[in-house]
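Note that one protein chain is taken out, while the other chains of the complex remain in position.
Labels run A and B following the written order; every chain starts at residue 1.
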Amino acid sequence: MSFDIELILDSIPKMLMGIGLTFELLFLSLALGTVLGIFLLILRISGRWYLAAPTMVYIYIFRGTPILVQIFIIYYGLPQLEFVRDSIFWPILREPFGCAIVALSLNSGAYLSEIFRGGVLGVDRGLKEAAAALGISVRQRFIYITSPIAIRLCLPAYSNDTVSLMKSTALASTITLLDMMGIARTIVAETYAPYEVFISLMVIYLIITWVIQRTFAWIEKRMSRHVRREA
Amino acid sequence: MTAVSGWWDEFFWGSLVVVELFFVALMMTILFGLIGAGAKLSNNRIAKSIASGYTIVFRGTPEILVLLLFYFGSAIALTTIAQIFDPEVKFVDFPPFWAGSFAIALIIGSYATETFRGAFLGVDPGQIEAARALGVSSFKTFIYVRIPAMWRIALPPFGNHMLSLVKDTALVAIIGLEETLFVAEQAIAYTAKPFTMYIVVGAIYLGFSTIITLTVMGLERYANRHLEVAR
Partner (left out) sequence: MYEERHDMSKVDRELMIELENVDKFFGSFQALKGVNLTVGKGEKVVVCGPSGSGKSTLIRCINRLEQHNNGKIVVNGHELTDAVKDIDVVRREVGMVFQSFNLFPHLSVIDNLMLAPKLVRKTPKAENREIAMRLLERVKIPDQADKWPIQLSGGQQQRVAIARALCMNPKIILFDEPTSALDPEMISEVLDVMIDLAREGMTMICVSHEMGFARSVADNVVFMDEGEIVESGPPGTFFDNPKNDRTKLFLEQILTH
């Protein structure tokens, strides 16, 4: 087993060509997942069982099954259904990229809604009561009191979930997409050099993880000004 | 659903493989987690940094990457070693079951390290002091006082790790393990019904998740039974 430096130097630029796709998958799914997560949260805490119950079922299914299976169902499975092929969504669902985004967004929406719910539940009950006692309506309480505080509380978990989502983007390589992982696999298939290629890819992913974590740490610090006692 | 009828047997055996994989990986996960936590809590600078490196690497790398690295990497290592003894050997395959369970255990073990570490730190030092003051040996205190207390704290997050574990087993299909996804692919080749088959796989995993969730709930109630009586 030799450690082929040349191969590493050769492979890294090739794999980095996939970084655009990796980021596209990450940011698009994160954005859509966040919107979906907020929507699901509102349904969940609406207090109406006919809204909350289906939401809980949705979350249960998407958190209880492997994301790989979800990707396969959407990419390989949906074409089996005629009404899917006839629908307006077909152009999106026909493409591996579209399927990957749909799968990752639906999945992360489920996880994020639970994270947001944790944040909302973490807001001190007394604060909500004080706002209520002042005559502030339910909707206004949610916007001006609960949300700002909940967002700050969610940040660590949201950061972790972003990292998880980034890791999940690598699964797009199983449905023919050439993100960094996809490119790496083709290189390894040609060169039989898993160590050099995969370990360098690992380093790239670790750098991205580090960037994500630092970014969220900075955001959290800025949002916590009012929580830390100034001298 | 009649398409599935010929395949229940195969799915059943595939599910058993998942169960086997789960338990083997679980044992290793607990082992890695305890070792990692021990290293992080020790006073040894080298052990601490190795453990830190371990958690950083395996929490920041996509699972599929770790899996492929271990599978191909170990195959290559094994092949090289075999070629020393018999130059005729072209390729030795490392059993995907063991490569898969080891890789998953390393990944989940890195999360378990943090969980166990937090749980150990969360144990009330007063209890430990009381036991030692009564003359109970260091070792016995560890087994009979520290571990039960630590376990109570670790259980909820560890339950989540177990859920991740069972879902990650689906990835091992990518390196050829003959479990449920593999069966599904065969079934699809025969019946051309990918949606149905993958839904079956999803349902099987949902079943496993449910069993784990219920078991953890039961264990939590058992671990906290002394608190319920206080009402």
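The criterion applied here is as follows: a residue touches a chain if its C-beta (ideal position, glycine included) is under 8 Å from a C-beta of that chain, and two chains touch if they have at least 3 such contacts.
Fair warning: this is a prediction, and the values are worked out from it, not measured in the lab.
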item: Left-out chain, listing which of the shown chains it touches; value: A
item: Option from A:Ala53, A:Leu127 or A:Ala189 whose C-beta touches the chain left out; value: A:Leu127
item: Contact residue for the chain not shown (choose from A:Ile145, A:Ile175 or A:Met202); value: A:Ile145
item: For chain A, residues in touch with the removed chain; value: 124, 126-127, 129-137, 140, 144-145, 148-149, 152, 225-230
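Following the convention adopted for this analysis, only the chains that are shown with their structure count from here on.
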item: Sites on chain B touched by chain A in the complex; value: 56-57, 59-66, 68-69, 72-73, 76-77, 80, 163, 167-171, 173-174, 181, 188, 192-199, 201-202, 205-206, 209-210, 213
item: Residue ranges of chain A in contact with chain B within the complex; value: 1, 60-61, 63-70, 72-73, 76-81, 163, 166-171, 173-174, 181, 184-185, 188, 192, 194-195, 198-199, 201-202, 205-206, 209-210
